[in-house]
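A quick write-up on the structure given underneath.
Complex shown without one protein chain; remaining protein chains in place.
Coming up: chain A.
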Amino acid sequence: MGSEGDSPTRGLDSDPDADAPVAVELEGVGKRYDGTVAVEDVDLRIREGEFFTLVGPSGCGKTTTLRLIAGFEEPTEGRIHFGGRDVSGVPPEARNVGVVFQNYALFPHMTVGENVGYGLRFADPPGGVGREERVRDLLELVDLPGTANRDPESLSGGQQQRVAMARALAPGPDLLLLDEPMSALDARLRERLRLQVREIQRELGITTVYVTHDQEEALSVSDRVAVMRGGTPEQVAPPRSVYRRPASRFVAEFVGDNNVFEGVVVAGDGGGDTGIGTDSTARTVPVDVGGETLRVAVDGQEIVDGTPSPGDRVTFCVRPQHLRVGRADNGLRAEVESAEFLGETTRVHLGWGGRELVVRTEDPLDGTVLVGFAPEDAHVIETTFDE
């Protein structure tokens, strides 16, 4: 399964920074609590200056991974390196990291300024400026000038989160760790704040590890994303790659809406040959999915060990926006089951032979509809070759 470094270089997946210096490296890291596994076999190389996001459903181990990096927990297996230095046994206060929590964790008995300045009690401000000046600079950076003497509780949630950010950045950490920092905020504020966080990160060029369960958030801000499941990253790649070329069925379904099909490659209807044919520009294979034959492009796919041939099992996915209603070519008939009006589009759920499909339309649909897709819009997730 896609872990780092196995990507062939093609337009979409080209990774110009693949050789960038590594800031944090996790090597076979695992964490067990009393027999239950929180994370397992985590291999990650987070690059310097990169905005790296750990995303996954709750319980996938993303927060544990972050806590292991911060030093709040020690791994039970594997090693963690900061810039080549093994940090095993190094307490959090000696790791030079900045941490922002979901609940802000501002010290309620200190003013905003004292909060931001707390880390400066243990380290001189970077850049040779005075402590007060540093606090002022940071509050300006997060767009909260003049709040130094305020009581943190008098600020709104979004403002408190920005103070927490300023506090984490004040001592000039090497690494910024953000643990679901937006989860407690309302949707609109969340969108604004994540852009702001991204801007600050770019401005400072600070290596950032961001944990979220919100895949949309992950896609929108990150340089690279690690999609985690059951304590292990399933795919580590730039957002576009993760979205367009999910490495597993789980990733395909977790990141955005998706329609996943499983079927068997059949002999081509053109007669006698391997079944490989050309449909418009790409070579395609016919796949039998529940009695329907659908053509899937095989060019431009990351299929290991050659091209699928008749008898091979193929799992592929088609995004709802690529499943076009009314397209008779390379399509199937499905029953409309329900529709959700989302504003710009309508998400329509279709039933087809006991499976569920999702399409996006402008208008609500009714009855039986014909949906189809262009073979090159299908992404092959997995191929099991027939022995």
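Points to keep in mind about this one:
In this section, contacts are C-beta pairs under 8 Å (C-beta built on N, C-alpha and C of every residue); 3 or more make two chains touch, one makes a residue touch a chain; residues count from 1.
The criterion applied here is as follows: contacts and distances are computed from a predicted model.
Missing chain, UniProt name from the options "C2H2-type domain-containing protein", "Formate-dependent nitrite reductase, membrane component", "Thiamine transport system permease protein" or "Fe-S-cluster-containing hydrogenase subunit": "Thiamine transport system permease protein".
Considering the whole complex, the residue from A:L68, A:V99 or A:V298 that touches the absent chain is A:V99.
Between the chain not shown and the residues A:F72, A:W352 or A:F385, the one that touches is A:F72. Checked against the full complex, the one of A:L68, A:A168 or A:V314 touching the unshown chain is A:A168.
When the omitted chain is restored, the residue from A:G28, A:G130 or A:G205 that touches it is A:G205.
By the touch definition given at the top, chain A reaches the unshown chain through residues 23, 48-49, 70-72, 82-85, 91-99, 101-103, 105, 107-109, 118-119, 121-124, 126-128, 164, 167-168, 170-175, 177, 204-207.
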